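Missing here is one protein chain; the remaining ones are kept as they sit in the complex.
So, subunit A:
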Amino acid sequence: SRPSLSLTEIEGKLTLLCDAKTDGSFLVHHFLSFYLKANCKVCFVALFQSFSHYNIVGQKLGVNLTVARERGQLVFLEGLKSAVDVFFQTQEEPHPLQFLREANAGNLKPLFEFVREALKPVDSGEARWTYPVLLVDDLSVLLSLGMGAVAVLDFIHYCRATVCWELKGNMVILVHDSGDVEDEENDILLNGVSHQSHLILRAEGLATGFCRDVHGQLRILWRRPSQPTAQRDQSLTYQYKIQDKSVSFFAKGMSPAVL
């Protein structure tokens, strides 16, 4: 069974999702449905796939993104569609993906403003949502779009200051691990975010290659970034198999296919 992440433990925490030689997007879908079910206010910067993709998978996991968006619980930035808008039409107001029009790599300030605006507490009297969450899928796309690693790290830093410290919310970020392809910018980004994370979930493909029954391995690492390293970081490893509506986890070598 999967280790549960209770809300009180991880308030104001940054969780890093990382995938190496495999697709870790199932973790993104899990966290999205998890936080929506927990009645959190979620800002989802979805750069990788379209809204309907996340919506359809979300429905399999038990959440309806359309309804959540209409209720105001979910603020969704659809990267692919917004990129087309920014690219082909001049925008009057600064657009979160404004950097796509610029000749030189700028900074991600408009994107940060978007996030801050989305998650700022609304003074409506009663508190509707438990706490805010920023979800990003995925950060490596920003590098492909011309942003430098330092600019992206700055963006994460600003978001952390606002979302984790000021608003006591959580952040969940997906970064690809390029592995033996020497993507220096990506390595800088990955190392930088790892150092700031409280929890790292790393999905790896099996070293022996493709397997139909075990899709990969998940390493879970708990960290205490703010404290000096007196305590040893805890880590656990599970193997998993992704199914149509869920993911099943088991200890290494204990796949039902082998037993």
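FYI, contacts are C-beta pairs under 8 Å (C-beta built on N, C-alpha and C of every residue); 3 or more make two chains touch, one makes a residue touch a chain; residues count from 1.
What we mean here is this: contacts and distances are computed from a predicted model.
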Name per UniProt, for the chain absent here [options: "Magnesium transporter", "Transducin/WD40 repeat-like superfamily protein", "Acyl-coenzyme A oxidase" or "Elongator complex protein 4"]: "Elongator complex protein 4"
Touch criterion as defined above, residue of A:63, A:77 or A:164 at the omitted chain: A:77
Contact partner of the left-out chain, one of A:18, A:40, A:141 or A:203: A:141
Touch list for subunit A against the chain that is not drawn: 23, 25-26, 29, 50-53, 55-57, 59-60, 65-66, 69, 72, 75-85, 87-88, 95-96, 100-105, 114, 117-118, 140-141, 143-146, 176, 178, 181-186, 208-210, 212, 242-245, 247, 258
